[in-house]
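One protein chain is absent from this view; the other protein chains keep their places.
When the chains are written out, they are named A and B in that same order, and each has its own residue count from 1.
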Amino acid sequence: MGAKVEAMQARPAAAPRGVAQARSLFDPEILRQALVGAFGKLDPRVQIRNPVMFVVLIGSIITLVEAAAHSSVFSWSITAWLFLTVIFANFAEAMAEGRGKAQAQTLRRMRADTEARRLDRDGTEVRVPASTLVRGDIVVCEAGDLIPSDGEIVEGIASVDESAITGESAPVIRESGGDRSAVTGGTKVLSDRIVVRITADRGNTFLDRMIALVEGANRQKTPNEIALTILLATLTIIFLPVVVVLQPFGHYAGASVSVVILVALLVCLIPTTIGALLSAIGIAGMDRLVQRNVLAMSGRAVEAAGDVQTLLLDKTGTITLGNRMATAFVPVSGVGEQDLADAAQLASLADETPEGRSIVVLAKERFGIRERDLGAGHEFIPFSATTRMSGLDIDGRRIRKGAAEAVCRWVAEQGGSIPEALSEIVEEISRSGSTPLVVADGARVLGVIELKDVVKEGIRERFDALRSVGIRTVMITGDNPLTAAAIAQEAGVDDYLAEATPERKLDLIRAEQEGGKLVAMTGDGTNDAPALAQADVGVAMNTGTTAAKEAGNMVDLDSNPTKLIDIVEVGKQLLITRGSLTTFSIANDVAKYFAIIPALFVTTYPQLSALNIMKLHNPKTAVLSAVIFNALVIIALIPLALRGVRWRPSSPGAILRRNVFIYGLGGIVIPFAFIKVIDLFLTAIHWY
Amino acid sequence: MSLFWTIAVLVVLLGLTWRFLGSYIAAIYQGRVHYLEWIERPLYRALAVDPEAEQTWQRYAGALIVFSGVAILLTYLIQRIQGSLPWNPLHLGAVGPALSWNTAVSFVTNTNWQNYAGESTMSYLTQMVALTVQQFVSAAVGIAVAIALIRGFSRKGSPTIGNFWVDLVRGVLYLLLPIAFFAGLIYVGQGAVQTLAGPVTIHDALTGYTQVILRGPVGFMEAIKELGTNGGGFFNANGSHPFEDPTALTNFLSIFLMLSIPVALTYTFGKMVGGIRQGVAVLMAMAIIFAGWTAFTVYAESRPNPAVAAAHVVPQPQGNTEGKEVRFGVPLTTLYNVVSTQTSTGSVSGANDSFTPMGGFGLMSGMMLGEVTPGGDGSGLYTILLFAIITVFIGGLMIGRTPEYLGKKIQSREVKLAALGVLVMPIVVLVMTGIAVSVHAGRVAPTNSGPHAFSEILYAFTSQTNNNGSAFAGLSGNTPFYNVMGSIAMLLGRFAIIVPVLALAGALAAKSVVPAGLGTFRTDTPLFTGLLIGVILIVGGLTFFPAVSLGPIVEQLSHGRLF
Partner (left out) sequence: MLLHIRRSVVLSLIFLVVLGLVYPLAGTGISQLLFTHQAEGSLTPDGSTLIGQAWTGPKWFQGRPDGNVVTDGPHHVVVSGTEQLGPRSKTLEEAVAKEAKRLKEEGIVPTQDLVTYSGSLVDPDITPADAYAQVKSIARARGLPVNEVRHLVATHIHTRQLGFLGQDYVIVLELNEALARLH
């Protein structure tokens, strides 16, 4: 199964969303607003931005004048439907925007003025409105406070509820220094006290940008969109003379050609379907990303994502489970393996981390050592960043497990000695790509637990799928080359970069780009910033530093590095939807010709009725049917435009064949059927 | 059956030239053949051209435009003063200004539309130094543009696209001149006249009549006329005249020559961009459309001529013999005319005007597809590559990638230029036809009436804008109106496409190359060929359907009616 299915499964699991509230495609509220918006957009200054629909608007004005001058049911009907065509196009755009606007409103509520506790230079605390904060101000936040603006923690550690932005209900830890020091305005401090230096100016906070983004406020056309607009304009320009010259041609043949029919023909021929839906497709594409909790800073980046040929993926968390699993107990000489396992299990009983659990489980599996209820008189020693150990004090035993250095230092402090073999074992395990955890009982070193990287289930298939669409995956890891190779092999990535440093990452990206490839990567640390900036698609984790978020062109609110694959999918879908609807739009013209051309000249050349292969009732019903079809098809395709054409990884040839079949051949055949149906309907109601 | 063998032999011969002429052409423009260096070197010295120095697209286009402008003036001048020049056995006076202008433009743009009867208008000298010269040069210019575009695809990060002067000279010297000379001998050997001795007057003792037989340096002009996809004949009757095209063999040779370079250029293309299959994909699109049109038109002409049938005097077992020559027969004549209209040559070995309505439609619509199947020397390839870019763009979108062709990203600039190149032709044809049917000067020209008259006007502008040059005859084109309108159509049809093509070449050459991967939309597959065919047919069909429905389609549907 492809990426899409996985993504869909993932979404409900991560329940209440902040930004990405799942709204049904036709949310009544959005529908209502879009209807209003559709009329608001009739302003010619708005319309001229879309050359195709502008021509329709002009056309409808011409038929209006014509209908006013020579009033007839026919000309009024055509006029009405031409206006509707414009309205429908506006409606499509308003629909796409409406979804963003609704999301923006939710966000705005969050921004509602909070009070900030500004710490002035002399150390006094002043309460000021958050909106007055400027970059460089220092503020204090305590449990229960909303963080007033984006900033960096300069002092303290706190747990923060970021659900407002990420939708993730579990609080995250933010602390000064390192890669987890960034906080976002609008999020809530749950515990402790932090001092934050404001890093964003008013109106330019993450929240502000996010609101602007989902609203599509300053949406700029992406390169492919521009290219497509040019193509559509070209088609419109070609069809203009095609239709206009029919007046003299007809006159030469002795026919009087109705201006209303000519305008109808022109509107039917120019690519109104795609013209009407083009901007909606673009907005909806961004929207789909937002629904996946990704904020793209530019549409260009989304489009580039579809073109990505190289994905740089961090090993940890993306390719392997972030958590290592215990796979072996290696005792030092003189200690039984079972004793080691027993001690290790004891030390891990209270350790609720997956790593700790895996030790308990391994001991049980290997030696049948049951989890036990400890009586009174024991004390768990939790892991702390300063000791880098955890353990258990029970019955006078002081069992510790932790990083080799830390445990060794502790043993030395206890007056114990370090067995010589230990460093060898530790080295051996490191070399194989695993992490060693040393276990000590008091002053005695017992041995080492091997924690191994476990490759995520299903990741291999995912990489295979990516490979089949021509995307090369490169694993980035700090591991040594030997380990990296082993994991790369297991995960099925195409290549790896071992002992990665920020410089080497940057070099790798540059090298790929020099070869003409587009590169996407994820990162969260400040030292990832240059690489994120250099990559064509740089996705910063929301948990990452401000520098990383500034450098990338997307932010993943879920901080899930696998997201890159979803982003690629959305990028591709965006292009496919545009391409397919363009094809459909142009293919439609064939049927419209067969409806209108015989009708246009039937009085002069009755023999042309041989071209009326749909056997439409009369010239008027024929023309009106084509116009009505042309208008209704816009409405009919709005869901497709908003949802996007299905994409799943397969060969480009297969995708193309499928889309050409559906939208090309389908585009030729479908209108014949529907124009006929509309004609039958018009005949049945005796409209003519 | 004889048509089957004709086509079978033709395909085999073209297969050979595709392979060997194609790679020879690549060698010519990559500077890998040198045997005529002894002519080239002094020539470049006289021009003060450094053959190693390349030009940007702007300079390349500038040189091309200026050169063509000078060629038009020179060709115009020679016609205007031919009365005072030698080799004028019929003592023909100066050609009128409007006609001279039209003819000069016509030959320089590789159109060879002729609003005159050659044998009674142009002196031998004019035919040679004005017209024959341009038949070489205009073909070489077209090929040079195609090569420049190919270079655009095959280079990376290059600011230049070649040197126009070198491309022009090498195309003439290495490619056109040797083949034309050899072919010229065959034409004469078969019966084409080649003499400067003037007309001969013969008294026929059998009937008592006296005949004036017009002659001239015909055979060698015929060779370059066909090879260069020019089509401008020495005689008014063009390729149906026995002195131009004396036998079925020369007719076959002409067909072969017209197709040889446009077909071979697809190999050249594949070779220069590093994938013969790329060329094959384009060639197949050309071949499939061409085959369809040939089958359609040959069938249409195997049917009786409606007007002849209406007389109810003879059965028509041979199909439509009206306007066709006995020595060729109906199928071969039809094949020739289809090839001629689809290679932008425009010579005829039978009267286009007399084709059945559907046969005429086959000829006209072949041109309306943009002269890409396979089109004229060079122009066919560069025009179909514009269609290919649009195909790649739409196809690329449909698979979800920023489209790329031969490793070059197709972005807004490329789409803009390709679309511009594609939209020029239909707009010019339709607008010009619209004007012609609206004004008195335009309306009086057709000699037929009814929808056929409309077809004749539409055909005239389709042919001229596509630089084809064939006519539905039946149009009194030598009027100031048609001379001027036609020249505008021909100039736009030529240079308003060449300039965007060269700009495209420049834009592409400057780009870096995206390596092809599994996710790349492959352009060397039957799928691409199919899509390209679809785009060509859709663009042509959608733009011309209303117009043709008022011409040949109505004519066809008017069963039992004469006009």
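As a convention for this text, contacts are C-beta pairs under 8 Å (C-beta built on N, C-alpha and C of every residue); 3 or more make two chains touch, one makes a residue touch a chain.
Nothing here was measured: the structure is a model prediction, and the numbers come from that model.
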Touched by the hidden chain, restricted to displayed chains: B
Contact with the hidden chain (one of B:Leu175, B:Ala237, B:Met367 or B:Val422): B:Ala237
From B:Leu13, B:Leu90, B:Ile288 or B:Ile538, residue that would touch the chain that is not displayed: B:Leu90
Omitted-chain contact residue, chosen from B:Gly96, B:Gly162 or B:Pro217: B:Pro217
Chain not shown: contacting residue from B:Leu185, B:Met284 or B:Leu537: B:Leu185
In subunit B, positions touching the absent partner: 1-2, 5-6, 9, 43, 46-49, 62-63, 66-67, 69-71, 74, 90, 117, 119-120, 128-130, 132-133, 136-137, 165, 168-169, 172, 177, 180-181, 184-185, 188-197, 199-202, 204-207, 209-215, 217, 219-221, 235-238, 240-243, 246-249, 251-252, 305-308, 310-311, 313-318, 320-329, 332-333, 348-351, 353-357, 359-360, 447-448, 450, 452, 455-456, 473-474, 555, 558, 561-563
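Heads up, the rule we're going with is that only the chains that are shown with their structure count from here on.
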Subunit A and subunit B: spacing of chain centres that average the CA atoms, whole Å: 52
In the complex with subunit A, residue positions of subunit B that touch it: 390, 393-402, 407, 410-412, 414-416, 419-420, 422-423, 426-427, 430-431, 433-435, 437-438, 443, 451, 454, 512-515, 517-522, 525, 527, 531, 534, 538, 541-547, 549-550, 553-554, 557-559
Subunit A to subunit B touching residues, read off their complex: 223-224, 226-228, 230-231, 234, 237-239, 241-253, 265, 269, 303-304, 306-307, 309, 467-472, 515-517, 571-576, 578-580, 582-583, 586-587, 589-590, 593, 597, 600-601, 605, 607-608, 610-611, 647, 651-653, 655-657, 659-660, 663-664
